[in-house]
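Take a look at the structure set out below.
The other protein chains are all here in position, but one chain of the complex has been omitted.
When the chains are written out, they are named A, B and C in that same order, and each has its own residue count from 1.
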Amino acid sequence: MWDEALKLAGQDPDYHRKDLEEAITNGAYPKWKFGIQTIAEADLDKFEFDPLDATKLWPEEDFPVRYIGTMELNRVVDEYFPQTEQVAFCTSHVVPGIGFSDDPLLQGRNFSYFDTQLSRLGINWQELPINRPVCPFMNNNRDGQGRHTITKGTVNYWPNRFEATKPATVAEGAYYDYPMKVEGMKQRLLSKKFSEHFNQAQLFYNSLSDHEKWHTVKALAFELDHCDDEVVYNRMCERLADIDLELAQKVAELVGAPIPQKAGRPNHGKKAKNLSQMDFLPETPTIATRRVAIIIADGFDATAYYGVKAALAAAGALPFTIAPKRSPIKSSEGKEVKPDHNLEGQRSTMFDSIFVPGGAQSVETLRKNGRALHWVREAFGHLKAIGATGEAVSFIKDACALPAMTFSESGDVVESYGVVTASQTTPQSFKEKISMAADAKDFVDAYTFQISQHKNWKREMDGKFPDFTR
Amino acid sequence: MWDEALKLAGQDPDYHRKDLEEAITNGAYPKWKFGIQTIAEADLDKFEFDPLDATKLWPEEDFPVRYIGTMELNRVVDEYFPQTEQVAFCTSHVVPGIGFSDDPLLQGRNFSYFDTQLSRLGINWQELPINRPVCPFMNNNRDGQGRHTITKGTVNYWPNRFEATKPATVAEGAYYDYPMKVEGMKQRLLSKKFSEHFNQAQLFYNSLSDHEKWHTVKALAFELDHCDDEVVYNRMCERLADIDLELAQKVAELVGAPIPQKAGRPNHGKKAKNLSQMDFLPETPTIATRRVAIIIADGFDATAYYGVKAALAAAGALPFTIAPKRSPIKSSEGKEVKPDHNLEGQRSTMFDSIFVPGGAQSVETLRKNGRALHWVREAFGHLKAIGATGEAVSFIKDACALPAMTFSESGDVVESYGVVTASQTTPQSFKEKISMAADAKDFVDAYTFQISQHKNWKREMDGKFPDFTR
Amino acid sequence: MWDEALKLAGQDPDYHRKDLEEAITNGAYPKWKFGIQTIAEADLDKFEFDPLDATKLWPEEDFPVRYIGTMELNRVVDEYFPQTEQVAFCTSHVVPGIGFSDDPLLQGRNFSYFDTQLSRLGINWQELPINRPVCPFMNNNRDGQGRHTITKGTVNYWPNRFEATKPATVAEGAYYDYPMKVEGMKQRLLSKKFSEHFNQAQLFYNSLSDHEKWHTVKALAFELDHCDDEVVYNRMCERLADIDLELAQKVAELVGAPIPQKAGRPNHGKKAKNLSQMDFLPETPTIATRRVAIIIADGFDATAYYGVKAALAAAGALPFTIAPKRSPIKSSEGKEVKPDHNLEGQRSTMFDSIFVPGGAQSVETLRKNGRALHWVREAFGHLKAIGATGEAVSFIKDACALPAMTFSESGDVVESYGVVTASQTTPQSFKEKISMAADAKDFVDAYTFQISQHKNWKREMDGKFPDFTR
Partner (left out) sequence: MWDEALKLAGQDPDYHRKDLEEAITNGAYPKWKFGIQTIAEADLDKFEFDPLDATKLWPEEDFPVRYIGTMELNRVVDEYFPQTEQVAFCTSHVVPGIGFSDDPLLQGRNFSYFDTQLSRLGINWQELPINRPVCPFMNNNRDGQGRHTITKGTVNYWPNRFEATKPATVAEGAYYDYPMKVEGMKQRLLSKKFSEHFNQAQLFYNSLSDHEKWHTVKALAFELDHCDDEVVYNRMCERLADIDLELAQKVAELVGAPIPQKAGRPNHGKKAKNLSQMDFLPETPTIATRRVAIIIADGFDATAYYGVKAALAAAGALPFTIAPKRSPIKSSEGKEVKPDHNLEGQRSTMFDSIFVPGGAQSVETLRKNGRALHWVREAFGHLKAIGATGEAVSFIKDACALPAMTFSESGDVVESYGVVTASQTTPQSFKEKISMAADAKDFVDAYTFQISQHKNWKREMDGKFPDFTR
């Protein structure tokens, strides 16, 4: 959510870094499927866009992704500077079998990446442990500032009569350049297809889910709201009308530009897959690595607290206990818990969900705590799953104060726009073995399912809530 | 406010820069009194602290500030890079009459600043227009990377038989080093007084206002809350007990350290002036350069809107109109206003105060707008002045929902914790000539006085509000 | 001469620089004809060599030089560092009408020259006075270390709606790239013609004069004499046999390689003009800027001294008086001359010719001075013109001690291998108005003609002298 991002950038600018580190040290290694898209040289001119235009995407319908591996981050660095700050990527360093297309962006990068590494790290950047080739003998460089390697021997050239430093042949696996065919006039021009700017913009916009389209409207409106020059935002809205009329109209209204009355060009209506984040939901619901804040105060319901905490942990989520202070908090039965943080030390933005257990005294304390109230309202506004049991149900109800929502009033578990409540619970309500489902009868099953959905987009999109959530 | 800073750092990292630029381009030039503190060489050892310890302050009671000028920023740069990015400060460059004390931090800086300019800007950094001496003949350097000046002549040394390039004598105003007396053993040591770490910490803490002390507690608690190693926060709280027991106890409770039971050393109870920001309030109230958000929707009360806006502008404040959209908004009388921003494009953090005029339709729209509600609540939480008239009074009342507060219910102007309301207004209620006062009967007078107070610390400190504000 | 170069490199490493500076400050501005060779794109493949091979020359017979101007050096710099050390040449900076061929050396230089200037002088090297374009508005760069220019205005991009910073069109004279036709396979290869290494080597060797061929032999023999690895010098001599058998045989004998018995390939016998320095002799003899050492001691013949000195100066040569000491030297008539240098302070290598006037006492002194003897012998060995009159004739004769030479024994002027002598002279023998000629009867005419010939190659080549001169 944009509002979440705006705040988090100030509240914890390292949030994403910490997220990675937390996942890796907890053994939940981040993984990505590694796929490539290829095109036969002969087909290069067959498309309505130029495949060498780096601003264009290759629709997966026409260019299926071929998955060739998995990328997994499973170790953190020993020391930040030499192993992270000094990492040097270089597009011009490739292995045999990979060549360079005529993509002008790639060609430019082949020079600029190398130059960058030189000015960042010096001429011997390839000697640094983190950048060194796995095979230490592959680097024929000599000399230059900061040179560590001492190369014995009298020749560093080829051919030489000692047959020393003989380079590998192509037959032995050496790199060779692909002999591409070229024909035409050498001029400083771009392919004409580079000038077709709207087809793919339409394709992209059409392929988004409803809330992604809405986020696109809001993002454009946010940035253009900061522009004081009406020529700029008026023209921008005219250009948006070349993509999609509705998009342009919504943005224009928010930013104060004349509302376009007709599309600059018809929307071709085509979509492509895997352009919406919605195309990437996990096949079975999971809450692994989700950070859940459990908010308590003295007198909290220990049964609900321990029950939900254990269930979350068993499913791979990371429960954190948050209270008005980090000094020990007593449960209704007198048992003490030391919170992980106090309410002021963190913000709801840093968590994927919040759970508030019952306990009359605890809930009463939180109800009077402006910051606790804000945690609930902010998490609700950011479309996060919220869970509450016992006395906490009415706290959530009052905090949200939205007539469209329903809450549990008895032993039933009620799910309403991602908020899962159970007014009455027994120790049996909490179990470690969970079975997430949208319509689960069990509190833990229902609540964790909502967490697994990441965001409750309905809350934002079905029009029943104030504009806060819009 | 800490929460404000946390958010603003993400919402607009350039906020302070823009603030300066806005003030300068509006002619409200930022100014500072420029004063110095001096000490006779003979008195150097007479104080319980070492005046050469850069971590110590020189209490104004003992070392009165002598004001020697005013610094005023009255122009913005023509181009950012050559005039701002390349500015080079250098502690070792001084004019005749200024010398260097034995302050170890200064001595270190005399080397590091020069080295820094060399590596940032090159050896000829003093030739750059922004760094050039006013007198172009004062620089005897020659050669070096990027040299622009071409110096004719055959000698660049002195003495020479042509009597060329003769340096100024001390009698002519040349720089000379102050002949300081030294006596003792040359060793790599710091003065023993450098090791006295607590007297001035107590002095500083004692000199703070109540809310500054509370902010100190909260700032310490915020940071220590992020520390997972109990050795660290326990020890830190022990050290705080060396400064002030109450401070240590409050922090310890919030961060979960053992609550210290006695002070590590007695607080000497001394204070010094001008250490609290409260010592620097302007003598007569002013709202010049304060940014005020006027929040409206279709159907707003034009009389109140224009009246308050004119009054603010007349007093040098900067009113901004904010609405659900930036497209034109109609007043109750049908006149259109084009807002400066939409509600999503800005946040309350970017303004010093908010004002909501009445108008039944407008207030009804805002009441249903979650973001509008949040503007009011957040501004209230950040202790800002809030003003409302007509139907907007009840909106503010409902948004804050705090029983301790009172609101205008008739024609009376009511001020309660910095929130100024007037349920019924007439065109006469709004006037351009204002007379700010705490107990003013007039809405504009009362409201602008509250703006002039910057923050309503009572709201935070008197204990009548939920912990949100604490 | 190689021996001259070997010595001069140690005796005065700045000799050539001083030579330029001496010529410029004396108003004898060095000039070069500025010519270009061009080739029609269509003819690129018509030659047996590849015109894009930077190691090949374009024979003037096939590619006539078109002279388009004169380059003249007529000013010395005001300050060395900013105006000489910081000069930046850049092959990639060209004016409209000039484009880049596919010469691989040029293409490489287009990158490396620019990179070099960046690392030598910084990113703003084009701002330096010596490198600045004549038109100060031609540089659209902004920012970067050491930026001096402050550019006002809000846009630095094109297109923009203010129509500011509009670039020139091709019609207005803007640069555009020549649309060269390309067709083929893009591969990392050189043209096959690049591998033909011997045709032009033969052409070059054939085009040399006899003494240039002999110098080529000696230069090769000198360098290979320093190589202790027989594989290297043996193979080198085999390669030379691919160029010219006689060349290879002479070198092989001197360096101890097996003497090649047959040519590796037949010498095609072709020559090209303007490859020998002999093709560039001035059309009419001149001695302008030639440095002539006049060696004297107490008792020198003032008539000859002043006569020759005046004649040399009148013809634009630079006479220098050299004596055993720089203290005043008395002529036979008692008049004093202050020498420019003593004999030890200079060497014959630094002069183009030496002249020794008579005077019994002076010549007797020089005859006993080992250094004076060495000046004569070394100048003779380096093939320079030598002049002597009166008693000095026998001194030169004894110093050279070579039976093949003839010397003046009476009033006749005798020229023998560049040594011009006149045993008996009268004041009429010396005149300012000279008429240089090989067979002149007049001493000054004959001597200055020999100076104008630069070197007496016959001395080296006709076999009548010991191997010293060979």
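In the analysis below, a residue touches a chain if its C-beta (ideal position, glycine included) is under 8 Å from a C-beta of that chain, and two chains touch if they have at least 3 such contacts.
This structure is a prediction, so every number in the text was calculated from the model and none was measured.
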Interface partners of the hidden chain - shown chains only, full complex considered: A, B, C
Option touching the unshown chain, where C:M180, C:L208 or C:L373 are the choices: C:L373
Residue among A:D78, A:E283 or A:D439 touching the omitted chain: A:D78
Touching residue (missing chain; options A:I150, A:A171 or A:V231): A:I150
Footprint left on subunit C by the chain that the document does not show: 5-11, 13, 218, 221-222, 225-226, 252-256, 259, 324-328, 338-339, 341-342, 344-347, 368-374, 381, 465-470
Contact footprint on subunit A, counting only the chain that is left out: 78-79, 81-83, 85-86, 120-122, 124-125, 127-129, 142-152
Missing-partner contacts on subunit B, residue numbers: 111, 115, 161, 176-177, 179-188, 231
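FYI, only the chains that are shown with their structure count from here on.
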Subunit A and subunit B, separation of their C-alpha mean positions in angstrom: 35
Centroid distance [mean C-alpha coordinates] between subunit C and subunit A, Å: 68
